[in-house]
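Removed from the display is one protein chain of the complex; every other protein chain stays in position.
A, B, C, D and E label the chains in the order they appear, each numbered from 1.
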């Protein structure tokens, strides 16, 4: 109700010529000015031979992050109706195919190649991972990174897969699978790869760029990006026909707990391996789990005080919130700070989820409320709580300089800019992609198909055989 | 029936003033005498820089052990009624929050700090992991342990989480979640941390203390402790109202197999990483799985000969029994011995489980029968089967000396003492905690709530939506 | 129908005296000639001390591969009727006990000991892993392999477990569990261990033997062997009574997706750790996942174009096909080739599965169609696509020489021979084992038992309690 | 008293309930069932194999009503469950001889 | 012959069975159902969202009895299923015209 009016205005706004022009202009200006501002911070790290243990950290980390995608499929799938569970799971699972291929063909190149010399986008020189890893795949990534380049490309690919998969949470039970296919393909190329470039690939947002923000393992690139895209997509595509009047409880809460367990497990790879070095990976491993623990506890305690009962869904949700919150900070903070991040992220996400329910916005499985909001809280808290000792100038020249000169407040400003830029870039980009896509094909299925269930409609399957014999 | 009379006497006994006084006295004497007996064995190991591969073993091991808790939730959850499955799972899952936080705040310090200079309990100097791991989290743990101290703290935290979670198996479908919350919190501080100190933290039971027992990965600390606590708690709290007349079969056996599979997988970290060194971790990895294999096979073959059919639940149970049995021995025995341990543990646990069924004691999911009995068998067999070569004097000074001087029989005596002390300490401590807690709040829900189902009563949720559309 | 006639002839053929004699003759000749042809290629690698990171790769790899067996249980179990799911899962899960023990007792020795000096079979000198790993379990495997020998024995054991487990897919819902027990036991000793010897253990098929074929992680040893055994066993044992008229759809597709996810995750260990060295493991890790991605995508796109809808079961199936296809090639090809392998394997397996459906052969869960066909495609493509640089003469003397002298066509011929030999050896061996076994006990349950469901018939259990309260 | 047994589309249960409550009929029992009828079965495909699913998910609703309310109830259900497509389902009326409310032991129409 | 259809609390099924067996009534069929009635629905909450569950789990028990045993059976069921709280359920009696035991083809009251 409340939200429906907002949505109406938004949709009208999106069709407004003037507004669109302004948006494009802003994007163009950003693209133009960015490079001018781009700092020339350079690191002077030594080229060391590939290290076995560090490389193994990346490889095991890759396996762990790969498992997060099926984990997510269960975390999400448990919430849906039985007639939509396969479609929901496929929205994640299928991306292990689509984005898995896309990444090695071109996505990696757009993110980590330097061919274009742009602070926004990589290049085409590393398509098909051309030149990555050398003849035996054992060449080190770069000076200061004695991990094999192949392990890095693989590890990053797993991130590229799960990011759009996260978006699906906002869109389950109504989106056309064909539209989802094209959306993910385009979004990965036009939004994800540039984001990775800008933040991690030496682009203008990151520690080598003009803004100097830090993002340890994907607070902006993964969580804010997916969260904001989810918000915009849910707004444009609209709520399920059953929302909010005929909504149903989760069909299988144990699946949600299984998914959350696998996600937590995989997150050790996600954050821990983002340290790229096993000797110093103790902190990101530790902070990851302590933040998750603190957030799980916080969420449940809030429920307990407020509603009288801590819930299993709440425990799973709280843990994920804590994992999201610590992601941008994992290697930059000590254990105490990670507890704080977990507590604050859980509290803020809890409120966000309740607000969503109150305004009856159909971000169906709370992708924005957890990943967008949680990622934002985490990214900002990273600025406030990062420790100088953990942001070495060798690896994060501009960020270290900011910390040196203006302390955590300075870094907070940088983080704030990074967050705003991410919101703007992703929101705009996602909206544009969906406009264009929406002109070419229906974005959602018909109400009849929605009632029938997407498992049959989109895949010709049913998740469970009702005949038990 | 049989058991009910025993239980009556026990409960009366627990309330007997004199008995209680004696118990406290024994505890006090133990606490006083222990230090006097404490040997002064000292190791002379060199301080080496942190090793990447060894540290990575700990980090990956931590991730594996973390996954055991959701694994346990499924192993246990499959057995319950559909109306209690979430509560059962939450009894484990929630501890990833509660104990996860508690451990880094104070639990670790009570176990591994040396501030108090006591052989029973650590200190407060490492609260919030103060001073653990140094500025970058990469400082080695100690002389002879070139793993980062942070990775050790993390790894140990995962053990602290799963130990009370194991207890829940004896108590499902009837315990108040509030009581469970407080029980776990107090038990972890007053029982688990001291146990870890006494056995692993240089305390009086372990190889640096006066007894010189060895416990590779938690036969006493984890399995006997949780098993005995489960036994005592089940006795005090009493059986489910449906027991033994209206009991039902497991609601989802595939969940049990999933849980067992995840537990086995995680146990590689549990036992394997307890070697703290990857080069020599081959044995604990190997013995872990061979014991589990032998126990699975043994359990199924016994069923096959006795009842005519090997069962899936039996296969899962046997594997867990074998994993429990090998835990205290994993790095101290060769492969042949591990087969023996698996076979014997499975056979003894099989009998224990049948005895339980016969006396109709409601250790609902056999926590004592598997972890208590299995841990005991394992701990004693460790004494008998440990190989001198695998108990080096550098790391296990007193135990190596015992082996040298009185051979395996000597070590068996040490193990026996360790087991007895663990039984006594844990049983008494658990009973006291429950008495006090029972005075402050009901330990179990009402029979009506039990009938209604704890998922709704304790969490306001249902695991499965009965409306399939 | 079509198939039934074929089957009739086949069964008659199998009983034909002459045919049998010919078969035995061929086998004998092979056994005799092989050694004569056996090359004397010798590698001159240095003996290096055990490496921590490489050993850790093996240990983590072992844990990952262990998890594949429960993963397979879910991948398969999701397809069955609810009344057969436990039996189906036990056909895999139980082997973690049976083969786990068998392997360390004798299987390893038959595969990797050199006592017999034969190119077909190992020896008995390493029974009970005698002499493997030394006093501390940290001795390196061999010159050029600085991993601990214990980690190798463990890793290989996990392969020995999953290979017969794969066969079960063709036989679910009808086989007597007793017959399955004996079949797996005998097959593992008489087929699997020799296969491992011949291909990996310096035997006559592999790179040290007379044929010089390569098999990175089990294209022939694991996939073709299990696939062909499945085909033969399904033909001999015959279809389910419900096939093809009363077949039912999968009872739980999410289980299939869970299984596929765990298999993919575990496959990183399967292929990745088969490199035995973490620095260079980037390629096998990478190619494993890119092949799976490409295959998943290919399978779904074919379905999409052909039937109008991509399916979840198809996505899971495609991924497995891609993983099978890349297995023999993982460390011998670059990323581009892995994409090609994934695409081709998926396409061929897709056709195979459809053909199976058309001729109505009851390879119930497509073991031959995926593992047999996919393994064959992969093994042959390995010949065509392997890169010289990735087949170093130190480790693969004869294969490297073939590549040097006759290029990929030469290697293709070697691969082709290896495939043919594997088909012949496994088909014949499996048929003989089943004949003998069939004479001693019924291979399948009665039609009434089939109708009743094997969970109750074979295990006295039900997977799900129909009473929900 | 009459018992109405209606086999309807599962998604219509809520609408039927609402319609009946509007008539002050507070009481019904719903069971998941599978129906076979003129509605064409759907074709599902798993791997190579096609399955024609002939038994489709239906909700089986039972409502006992006082005879006086029978026609109104039937009308309400028929309207709420209607889509006009094949597979909307059937509604059967059968006689009921007596009713007892277990909680109170009362019997007769007043308990409905 | 009469058919008793009772919608009761699922946890009472065992007690009802026992009570009927005591009357030598060996034969009944139970179906999981969901009932809507005067019993207040429970409120569940998942994340931010509240759900009022109006359809509560009920067991639907069907027993065909010889008319002679009808009253005894009703009394037994009513007693065994009784708790006194709202939601105990209803019991309906309907006429049965004939019964056949499939195994033997026999028909009539003797087959019950």
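In this text, a residue touches a chain if its C-beta (ideal position, glycine included) is under 8 Å from a C-beta of that chain, and two chains touch if they have at least 3 such contacts.
Predicted model, so just to flag it, every value in this text is computed and none were measured.
Student: Return the single residue from B:353, B:411 or B:457 that touches the missing chain.
Tutor: Once the missing chain is taken into account, the touching residue is B:353.
Student: Go through chain C and note every residue touching the omitted chain.
Tutor: Interface with the chain not displayed, on the chain C side: 246, 451, 456, 460-462, 466-467.
Student: In the full complex, which residues of chain E touch the absent chain?
Tutor: Chain E touches the missing chain through residues 3, 13, 17, 26-32, 62, 64, 94-103, 105, 111.
Student: Pick out the residues on chain B that sit against the missing chain.
Tutor: 79, 247-250, 307, 311, 313-314, 317, 353-358, 366
We adopt the following convention: only the chains that are shown with their structure count from here on.
Student: Would you kindly count the fewest steps from chain B to chain D, each step being a jump to a chain that touches the current one?
Tutor: 1
Student: Using just the Cα atoms, superpose chain D onto chain E and tell me the rotation angle to the nearest 5°.
Tutor: 120
Student: Per the centroid of Cα atoms for each chain, what is the distance between chain B and chain E, given in Å?
Tutor: Comparing mean C-alpha positions, chain E is 46 Å from chain B.
Student: Suppose each chain is reduced to the average of its Cα coordinates; what separation in Å results between chain A and chain B?
Tutor: Their C-alpha centroids are separated by 37 Å.
Student: Indicate the residues of chain D shared as contacts by at least two other chains.
Tutor: Expected reply: 11, 13, 32, 44-46, 53, 57.
Student: Enumerate the residues of chain B that touch no fewer than two other chains.
Tutor: Within chain B, residues 51-53, 56, 60, 258, 460-462, 466-469 contact more than one other chain.
Student: How is the touch graph of the chains shaped: line, ring, star, complete or other?
Tutor: Graph shape, chains as nodes and touching pairs as edges: complete.
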